[in-house]
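See structure below.
Removed from the display is one protein chain of the complex; every other protein chain stays in position.
Let's look at subunit A:
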Amino acid sequence: MTKPELKPVIDVQHVSKIYDNGTSGLSDINLQVKPGEFVVIVGLSGAGKSTLMRSLNRLHQVTEGHVLIDGRSITEAKGRNLRQLRRDVAMIFQNFNLVKQSTVLRNVLAGRLGYYPTWQSSLGLFKEADKQRAYKALERVNLLDKVYQRVDQLSGGQQQRVAVARAFVQDPKIVLADEPTASLDPKTAHLVMNDLKSMNQELGKTVVANLHSVALAKEYATRIIGLRAGRIVYDESIQNVTDADLADIYNGDSSVGERQ
C-alpha cells in the first residue's frame, strides 16, 4: 500500500474557509495525500466535501492555511505560477462542465490549454502529438467513434467520460473528482469509476474523489476520509474501514449538513 517514505503530493495545512456570508465551510483541515493513493471523501451534503476539493486547485480561495501541491504552495501562487500548478491537477465535475456546443475533440483538447498561448489554441493549432493524445484518451474511454460529434448529442454517461478523457490529456499528477457519478446511473457510474481506477493504477495518478455512495467508496478507495461540518472526523486505510465506521460518519450528528 502507501509507502510512508514518499513525500505527500497534496499537503493541506490548517486550512479554514469562511464564506462571505459568515458560514464556516472548513475548519482547520490537515491532510496529507501520498502519490498513488486513491482517496475517497465521504460525508453528508454540506459537510464541506466540495469546498475542500475546490480549495485543492484554488477554484475556492481559503481563508486560512496553505495547500501545497507537490511541495509548492497553490494558495499563494499567482498568474503563471498558479496556472502551472493547476496543470498538475485535473478536475472532473458532477455536471461534466463540457462546452455542449463544441465537438468532443475540442472539449478533450481543452485539457491541453494550459500548455498553449491563447492565439494558438483559438485557431485550433494544436500539436500533432496532442491530437494523438486526445485520440488515445478517447479510445481509452471507448468514445473514439464520437470524436467529431457535438457534445450535446451524447448521453450523460458519455459526456462524463469525455470529461475523463479531458483529464487524461491534461497529464496531471493528481485527479480531483467532485461527485463524478452523482448524475449517472449505477452501471455508468462503474464505468467512470473504472476509468479513474485505471488512471490511478496504470498511470500512477493520485486520485481524490468525493462520493455519495458508500458502496462505490469501499469498492475503489485505498483510503477513506470522513468529513462532518467542515472537519475531518475519520481517516483510515481501506483495510481498516468497517461498515459501522461509515455509518458513524453519516449519523454522528444529524444537525450538521444544513448549509447551502
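Operating definition for what follows: contacts are C-beta pairs under 8 Å (C-beta built on N, C-alpha and C of every residue); 3 or more make two chains touch, one makes a residue touch a chain; residues count from 1.
In this section, contacts and distances are computed from a predicted model.
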Name the omitted chain as UniProt records it, choosing among "ATP synthase subunit b", "Mannose-1-phosphate guanyltransferase", "Integral membrane protein" or "Phosphonate ABC transporter, permease protein PhnE". "Phosphonate ABC transporter, permease protein PhnE"
Thinking of the whole complex, not just what is shown, which of A:Ser16, A:Thr63, A:Gln84 or A:Gln149 touches the missing chain? A:Gln84
One chain isn't shown here. Among A:Asn95, A:Gln132, A:Gln201 or A:Asn251, which residue touches it? A:Asn95
Among A:Gly111, A:Gly157 or A:Gly226, single out the residue that touches the unshown chain. A:Gly111
Touch residues of subunit A, complete complex, unshown partner: 57, 59, 83-87, 89-91, 93, 95-102, 106, 110-116, 118, 121-122, 163, 166, 170
